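With one protein chain removed, the remaining protein chains of the complex are shown where they sit.
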Amino acid sequence: MPKVTVNEERCRGCELCTTACPKHIIALSKRLNAAGYHPAEVAEQDKCLGCAMCAMMCPHVAITVEK
Amino acid sequence: MSVVFKKPDALCDVTMHYCPGCTHGIVHRLVAEVIDELGICGKTVGVAPVGCAVFAYNYFECDMIEAAHGRAPAVATGVKRANPANVVFTYQGDGDLAAIGTAETVHAATRGENITVIFINNTIYGMTSGQMAPTSLPGQVTTTSPYGRDPKLAGYPIRVCEMLATLSGTAYCERVSVDCVKNVIQAKKAIKKAFENQIAGKGFSLVEVLSTCPSNWGLTPIEALERLRRDMIPYYPLGVYCDRDAFAEVEAK
Partner (left out) sequence: MSDKILMKGNEALAEAAIRAGCRCFFGYPITPQTQLPEYMAKKMPKIGGTFLQSESEIAAINMVLGASAAGVRAMTSSSSPGISLKAEGISYLAGSDLPAVIVNIQRGGPGLGGIQPSQADYWQATRGLAHGDFRVLSLAPAGIQEAVDLMGTAFDLADKYRMPVMILGDGIIGQMMEPVRLPDPVTELPEKPWAAKGTRGARKHNILNSLYIQPEELERVVRERYERYAEVEKNEVRVETWLAEDADIIVTAYGSTARICRNAIRAARADGIKVGMVRPITLWPFPSAAYAEAAAHAKGFLDVEMSMGQMIDDVRLAIGCSRPVRFFGRTGGVVPTPAEIRAEIDALCKEVL
């Protein structure tokens, strides 16, 4: 199963990843990181295609994708 | 499991200072990915601008020089002429490249200076908090065009790719966008070509990247991408404006 890992401290909560995900499974969490942003998280990892489109749109290079 | 996407090695492992949703980070990553793919990090020298990308010298693993406002193409010229085996790129915003540094840009291009220029066009001065840029659109409200840019008072925006394509020294210029995955992939292709051209000695290569500035546009990051698509792309059409070996004719003679 593909795996998306968000570096939560690097994430700025801009939501650009959410515009890219074909499965609409990445969204901002309710948590806050140290910088005060809600980091992105993948809610339903089992639906992930491992396409890395979320990572391609991430301006802070906070996403790693494994497949 | 194998890693299908991670931070490129040529990008330093640090948190960049850019505002949430600012697309500078995407373009930094693309440049770093290209440097990795071409295996040139050890011989690349980057020249950072003045503007939002001023700290780019902290973000790339290659040697970096911080230039004065607008002077990056001149600095890059000095580096490239001193050590032609180096791969030299500049990373510049619209104020840097198309206002205060217009002369340096145009003359580096017309000399066919064998460098790669990454040009970020977000139609605004970001670092100084939202003043009118040479690329601000007619009617665009900024802190120094508070009633909207009036071409009768403030002139028209500069279309850099179109202008530079008229110069014989320009080998390659393409305008790309980073508003969606498809365009990001195309942007990377263009950046890669701009580096490959330099390695092949073809002359001056520039990639203009339409980018966003959510903070100073007063929009959310997602709204900013929409503005880029709705307002910027029609005024600044995407595509290749010039693609040739600037010195092919001279060499043929």
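Here the chain labels run A and B in written order, and each chain numbers its own residues starting at 1.
Here is the rule we go by: contacts are C-beta pairs under 8 Å (C-beta built on N, C-alpha and C of every residue); 3 or more make two chains touch, one makes a residue touch a chain.
Quick caveat, the model's predicted, so the values are computed rather than measured.
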| item | value |
| --- | --- |
| Shown chains that the omitted chain touches within the full complex | B |
| Full-complex contact with the absent chain, from B:T23, B:T44, B:Q92 or B:T123 | B:T44 |
| From B:Y18, B:F60, B:Y172 or B:Y236, residue that would touch the chain that is not displayed | B:F60 |
| Residues in chain B touching the chain absent from view | 41-45, 47, 54, 57-58, 60-68, 71, 74-83, 85-86, 103-104, 106-107 |
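Note that in this section only the chains that are shown with their structure count from here on.
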| item | value |
| --- | --- |
| Chain B partner contacts - residues on chain A that touch it in the complex | 2-3, 9-10, 12-16, 18-20, 37, 50, 52-53, 55-61, 63-67 |
| Residue ranges of chain B touching chain A (in the complex, touch as defined) | 1-7, 11, 15-16, 18-26, 28-29, 180-181, 184-185, 214, 220-222, 225 |
